[in-house]
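Here we show just some of the chains, and they stay where they sit in the whole.
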Amino acid sequence: MKNVPFSGVIAYPITPFDASEKVDIPLFKTLVEKLVTNGSHGIAPLGSTGVLPYLNDDEKEAVTEAAIQQVAGRVPVLVGVSNLTTERTIHHAKFAEKAGAAAVMIIPMSYWKLSDDEIVKHYDTVAKNIGIPIMAYNNPATSGVDMSTTLLKRLLKIPNVTMIKESTGDIQRMHFLRNELGDDVAFFNGSNPLALAAFAAGANGWCTAAPNLIPELNISLFNAIQKNDLKEAQNIFYKQLDLLRFIVETGLPRAIKAGLEIQGQNGGFLRSPLNELDKPSVEKLSQILKKCISN
Amino acid sequence: MKNVPFSGVIAYPITPFDASEKVDIPLFKTLVEKLVTNGSHGIAPLGSTGVLPYLNDDEKEAVTEAAIQQVAGRVPVLVGVSNLTTERTIHHAKFAEKAGAAAVMIIPMSYWKLSDDEIVKHYDTVAKNIGIPIMAYNNPATSGVDMSTTLLKRLLKIPNVTMIKESTGDIQRMHFLRNELGDDVAFFNGSNPLALAAFAAGANGWCTAAPNLIPELNISLFNAIQKNDLKEAQNIFYKQLDLLRFIVETGLPRAIKAGLEIQGQNGGFLRSPLNELDKPSVEKLSQILKKCISN
């Protein structure tokens, strides 16, 4: 049987910086701790939320180690190791495995649009260099490549590619995955506003930065699905939809940092060229957060 | 309270033609009768399935009368009356009301892209000329206009615009409608492959041509939702998804006609330039139908 170490709500921490734009590891650990104690079923450092592509190799390694140490085995850790070159992807995947990751997440980053054969070879080469499972991540908006279901089928034949994260925002993709691949595939939703529809479609889990701000609502949604109570899931979903849409539209790292500060926590600094949210957006987020809690 | 005469599965009959491409009213009545006796909660002649735009005014009136006579009050009838000009839309809406329709469906057909003001005036002028409710239909793929939620809010202020049919295929539109408009809006799903996700999002009904071929599966899906049984709804949905996708991809009038003939019924002829499905597509449909039934 396939090795699928994740299920439920997989929380994505931001990577906070200090005033001189260096990675702030102590603050990162504080944020990770909060995600674990608030009930997340998994922790995923170095995702888009964690601004993976803006970090150099040393920084990526420091964040990987910090996350795994802080989580300390309480929940599984999924480390993002995507890189434009195959050689660097292998390097980071091996590092993550050695540091104790339960799995690695890999998106086929591409500057030059990759052919299906190039993508298969990329995953296959990485897979042969590690013993832990891989979550293949489809997000054309950031990778520039939209992996077809035909390609995903090919990837799933690689023994340790056991999970797919879908972030196109098109629910019909998830229907198709489930319909074509049946129970052989564990698929995860990476599009926050699709959380309800994806669970209705049979998703195993939800990859999200929202638990940095509203963990109870996120986890309650999963619980309602587990209880087969669609009405309750629908109600809980509509309570958080505004927040889910807002953080996607304004950019996860900016929005989570702003939200943490509204909640009286330290969100650190961003790395240039990323700027803080402007005042009107912060005000809007503040109102959305109030409404989420009062509901 | 708003007048919303529809809920559940609203079935769309095709408009069959005879060998000389004239509308075949007796066959049309046979097809409508089957939809009613198979349990559809409403009947909608002159939709896209019914090739409304390919008919002349006399033909539209004959089809309207035939549908209402055949249904004979057993379920409500929703008549498509969309037209490029406001004058013709009024003409057909008044005819439908007089003939006994429960409501009319109007899509803002446009050759020249209409402004929001033009669309509001179009609906408002029609609405003032009739006493029955209007279902505003958003389907940019066929109308050329994508009505924003801002525009839909304006339309809903017209007293007898009480229902919205959404066919963009984007589930987030339905989330947004429900989230923004709350219980004030009755929204209906017009995108077959979104049937499960739309009900999960709170849709009042499903506008579909599928009951021409697989009425039990369509109605069972709605029943599972009514029982708040997501697991069952999911199972029933995946049994019919291939068929739902197939009829959309190949074009509803072509696919329904072919499916009826596979099932040993008369589907009539199509009007040129529409052609019959090619052999390989018919063969594929045959296999999909077999699989639907065996499940």
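Letters A and B name the chains as they come in the text, with residue numbers starting at 1 for each one.
FYI, contacts are C-beta pairs under 8 Å (C-beta built on N, C-alpha and C of every residue); 3 or more make two chains touch, one makes a residue touch a chain.
Quick caveat: nothing in here was measured; it's all calculated off a predicted structure.
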With 2 chains placed, the number the full structure-file assembly comprises: 4
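Throughout what follows, only the chains that are shown with their structure count from here on.
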Interface residues, chain B side, partner chain A - complex: 169, 171-172, 175, 178-179, 193-194, 196-197, 200-202, 225, 228-231, 233-234, 238, 241-242
